[in-house]
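For this depiction, one protein chain was excluded, whereas all remaining protein chains were kept in their positions.
For clarity, chains are labelled A, B and C in written order, and residue numbers in each chain start from 1.
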């Protein structure tokens, strides 16, 4: 199953997204949230991001979402040495994209389809 | 100044968005987050939403964002009796839209402009 | 001429929803977050309490509005604002009149219109609208044909049940289940199922 990693500047946002996405997608999707700096402030922590990527990886690809540009920068840097494309960083709204990705992953979709679902969250109306 | 209310199914997401948006927008923007049901579960609580709307209202309009469709339904229902258009529910990505809205509000923009900033968050790339 | 008692309707709805809470929650677990039975059980219990605390002279329309407001404030899921709006709109339609056949037909029309306005669902989107729409139509047809209210309500409940069954093969396009895409196919919509119960409860709330 495709895994999902959510990277936020805020530990609360990351934890809340994981709880909400897990409720929608069920318990089978590998779903990891990382938020905040190593000392608990608002920011990112490359070390925990790396650990989360490993934890979410079941061999079928991992889709990664970030909240702000600097989260994306950190993830990209962490992924610089990953050249086999297992980890796919998507530029999607972090809450809506993570839920769409998690639900798609739980349906057994491929990593390409999960990426597409996350990206489409940009345009899906909420009602 | 225009106020911002963030309604999430998750108390953590709501609190985290408020912390992040406040950091970006500074302390002057009225910024309220409401998450979870009355008993702390994942869902919405009309009573606390109503209180948050009041708390964020400084007379220049309040922009409201929700995470999922049912948050939008609850807000709409709470707003049913508000016919003077002070409260503006926008269909925007909740994290990205709230930050854009808060920053615009802090710049003293009008409620129409804050609504537009939140809506544009759908299409702004993260890098 | 017979009419529906608002308090009895809400009491019967609460009873039947409580009795079926587990099934509703199972339906919601399959394509949602598994809280629909709990949501409505909690909501209708609060409605009963609110009505019991209300003044006896409060007219039917106001009792429905109170019930609707209670659902909005006590139910933390989509069914709260949806049924809340439905009952408020029904209450505004009824006003101070008795809930006889024509008044009930108008009230259900108003309820359905409120639900559609709020949630933008159409028939076929796999929501409570798929049950409420045929129920409303069947009730009006029967009332306008001069059938007794009890029979009109039976026709409405049958139409609701038929509508709820029709949601099984559909893909959800509104609400939480819509996130599941094709995975929502093959399951009955929980909101349609509870709508059947609430419409059926009308038949046990007849007086006069």
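Convention: a contact is a pair of C-beta atoms (placed from the backbone, for glycine too) under 8 Å apart; a residue touches a chain by one contact, two chains touch by 3 or more.
These numbers come from a predicted model, not from an experiment.
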*Missing chain touches which shown chains?*
A, B
*Any idea which of A:14, A:65, A:78 or A:109 touches the chain not displayed?*
A:78
_Applying the definition given at the start, please give the residues of subunit A touching the unseen chain._
36-38, 41-47, 68-70, 73-74, 76-78, 80
*asked:* Applying the definition given at the start, please give the residues of subunit B touching the unseen chain.
replied: 23-24, 99-100, 103-104, 107, 127
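Please note the rule applied: only the chains that are shown with their structure count from here on.
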*What whole-number Å value describes the gap between the mean CA coordinates of subunit B and subunit C?*
30
*Would you kindly tell me how far, in whole Å, the mean C-alpha position of subunit B lies from that of subunit A?*
23
*Interface hub residues of subunit B, defined as touching at least two other chains*: 42, 68-69, 73
*In subunit C, what residues contact two or more other chains?*
33, 119, 174, 176
